[in-house]
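Below is one structure, written out as structure tokens; the observations come after it.
All protein chains but one are shown at their positions in the complex.
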Amino acid sequence: MVSPARHNEGQRQRVRAAWLFLAPMLIVLALVALWPLLRTFYFSFTNASLVDLHGREGIGLGNYLAPVDGVWTGLFADPQWWRALWNTLVFALASVFLETVLGVLFALVLNVTFRGRSLMRAALLVPWAIPTVVSAKMWSWMLNDQFGIVNDGLMRLRMISEPVAWLADPTLSLWAIILVDVWKTTPFVALLVLAALQMLPKDCYDAAKVDGIPAWKVFFHVTLPLIRPALAVAVIFRFLDAMRMFDLAYVMTGSSDATMTVSVFARRQLVDFQDVGYGSAASTLLFLVIGLLTLLYLRAMRPDLSGARR
Amino acid sequence: MAEVKLEGVTKSFGRTKVIEGLDLEIADGELVVFVGPSGCGKSTLLRMIAGLEDTTAGEIYIGGRRVTDEAPARRGVSMVFQSYALYPHMKVYKNIAFGLTLAKTAKETIDERVRRIARLLQIADLLDRYPRELSGGQRQRVAIARAIVREPKVFLFDEPLSNLDAALRAQTRLEIARLHRDLKATSIYVTHDQVEAMTLADRMVVLNRGKVEQVGPPGELYHRPQTLFVAGFLGSPRMNFLKVDVADAVATSAAGAVPVDVKTFTGPATLGIRPEDLHLAQGGTSPTIRGEATLVEDLGETRIVHVQAADGTDLAFHHREGEPPRPGTTVGLVVTSNRLHLFDADGLRVPNT
Partner (left out) sequence: MIRRHLRRSAFFVLVAGLFAWLVFPLYYAFVTSLRSGSAIFRVSWLPDGADFSNYVRVFTEQPFGRNLLNSFLVATAVVAISLLLGVTAAFALGRVKFRGRGTLLVSILAVSMFPQVAVLSGLFEVIRTLRLYDNLIGLVLAYTLFTLPFTVWVLTTFMRDLPQEIEEAAILDGATPWQLVTRVFLPLLGPALVTTGLLAFIVAWNEFLFALTFTLSDRQRTVPVAIALISGGSQHELPWGNIMAACVVVTVPLIVLVLIFQRRLVAGLTAGAVKG
């Protein structure tokens, strides 16, 4: 017979202290995360407005989908919402894909010993450290249709014959934003992958070299499977971050339909149109979409979030 | 008075039982050494006495007081760790003084005690250094000083010397013996090193799979092991074991027949002979065990001869004088008959009469 857990006074004191130590953090997080989140859910079922949060009435699913005078209204009937969701998904998938490919490339290059490697490593941190708003402004200037250096360069190379309106052309603007995001966040992926690469056992590479296996085969059959856990972690972090993107779209293209993400859409409803109910409904849906996709991803990949690199 | 008493002490990690219903009494001022194979629960037991590990069942008493539920710091024990566990960010002085500082001892008292103990351990001129600036032996002495300074009732040592090289280990071992003689504090000492165990211990406790195999003074454990396990665990080279059949006070195997001093015992048994109790049959003595020499190890002061007995068992014995047998030759061996060990089929010692 094993008696139920017996703790001596020291252990009990530790557990008590642990909860005491956690309390301030938990209180702050409850105040800035849990409670606001619950309030947002709640607001999404009301017609609250920013000027008068108290004068709200419950309107059930009115912000999501409800017939008004025989016409369906609410988010599910709002083409702008669907456009925003579509933009967000395209943005997230494209930028994460490109960042992963480029990030692995950067990591592979940095894993080679060459003169100037430390300079390169330092350069890798530059885009990462630059505030997003600043990157947005820098790239807006470079992509400027009349005076931008990108158009100038491309015209000199004769790749385009006349200036392109990167940010104004609705077919291009989302891709311009993806480009900036890739520029800014590839370093993050590269650093994680590099950390994983540097932990790989050297002997399997020596063995492969002795056997004369071509480099690309070694990469796909040895390296890639070995860094897969690190990659899985990097991808999920990046994806979750991309799904909530706000700054780039807001700063570079304002609230143009072509680039509006869900975050931009929701904030616009909340702040510009003062429609807290509708905006909260959009936020809630984004939260649910992200939650759902995360669960699916975790199911499929089972990344080790707790310590893939230890 | 600081005797330590363990009553039915049990420890499980999840479903695996590491210590099972262990009873043990340690007298005041005694130095007891725990030995046993790796993973048998020595450290766990020590940590339970210290209070760093909870007990699943059973009671622990220190100085007659039940401490099972008490916090580690209130048990009056201090511990010396294998890895020294010095605070890397504090100088030696602060390392030693830390416990007293936390207990809000007066500054002068702290200073007086730290300096006295530093002199005792010959680290007085290291007080102003960081642990990283010390050698392994110096670090361990600081760790011991830190343990002593709080004047605990019980000292616990978990393999304190195993990170030191052989010479330093021997020297520090002597110092610990001297300290124990001077301080006369109850001490429990865990080690893998048999020399350490034999030389330091007032009594030794041999643990196996979380249970006590035998407790007693080192000489008694060595000369009268109560179980096959203890017999095999203590001594190097290991005790020789022969599978024998005992009848009419003679233990017989394919390797030969050895007269044993038991009147009543009959049946299958294991005969244990220490390497120093086995000799080459010389001159007129007729050999009792036969075999073929396989290997001779020359250790300088002695040689160890390995023999494959006629029944296939490997035997080893010390050979000090004269020419050792050449590998491949047949040898005849005799035993010192009053130092034989006989164990029954359950591995328990057959009481000699």
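As written, the chain order gives the labels A and B, with residue 1 at the start of each chain.
Note that contacts are C-beta pairs under 8 Å (C-beta built on N, C-alpha and C of every residue); 3 or more make two chains touch, one makes a residue touch a chain.
Here the structure is a predicted model, which means the values were calculated and not measured.
Visitor: Would you indicate which residue among A:Leu75, A:Val164, A:Ile227 or A:Val276 is in contact with the undisplayed chain?
Guide: Among A:Leu75, A:Val164, A:Ile227 or A:Val276, only A:Val276 touches the chain that is not shown.
Visitor: Just name the one of A:Val15, A:Cys204 or A:Leu224 that touches the chain not displayed here.
Guide: A:Val15
Visitor: Touching the absent chain in the whole complex: find that residue among A:Val68, A:Val101 or A:Ala123.
Guide: Checking each option in A:Val68, A:Val101 or A:Ala123, the one touching the absent chain turns out to be A:Ala123.
Visitor: Contact with the hidden chain only, please: which subunit A residues?
Guide: Within subunit A, the residues touching the omitted chain are 10, 13-15, 17-19, 21-22, 24-25, 28-29, 31-33, 35-40, 43, 48, 50, 53, 105-106, 109, 112, 114, 116, 119-139, 141-142, 144, 146-149, 152, 183, 185, 187-188, 191-192, 195, 233-234, 237-238, 240-241, 243-244, 246-247, 250-251, 262-263, 266-267, 270-271, 276, 279-280, 283-284, 286-287, 290-291, 294, 305-310.
Visitor: Could you pull out which residues of subunit B are in touch with the chain that's been left out?
Guide: With respect to the unshown chain, the touching residues of subunit B are 47, 50, 52, 72-73, 77-79, 81-83, 85-89, 98-99, 102-103, 146, 150.
In this text, only the chains that are shown with their structure count from here on.
Visitor: Starting from the mean Cα coordinates of subunit A and subunit B, work out the distance between those two points in Å.
Guide: 59
Visitor: Name, in rising order, each residue of subunit A that touches subunit B in their complex.
Guide: That would be residues 1-3, 5-11, 13 of subunit A.
Visitor: Within the complex, which stretch of subunit B touches subunit A?
Guide: By the definition above, subunit B touches subunit A via 10, 12, 51, 54-57, 68-74.
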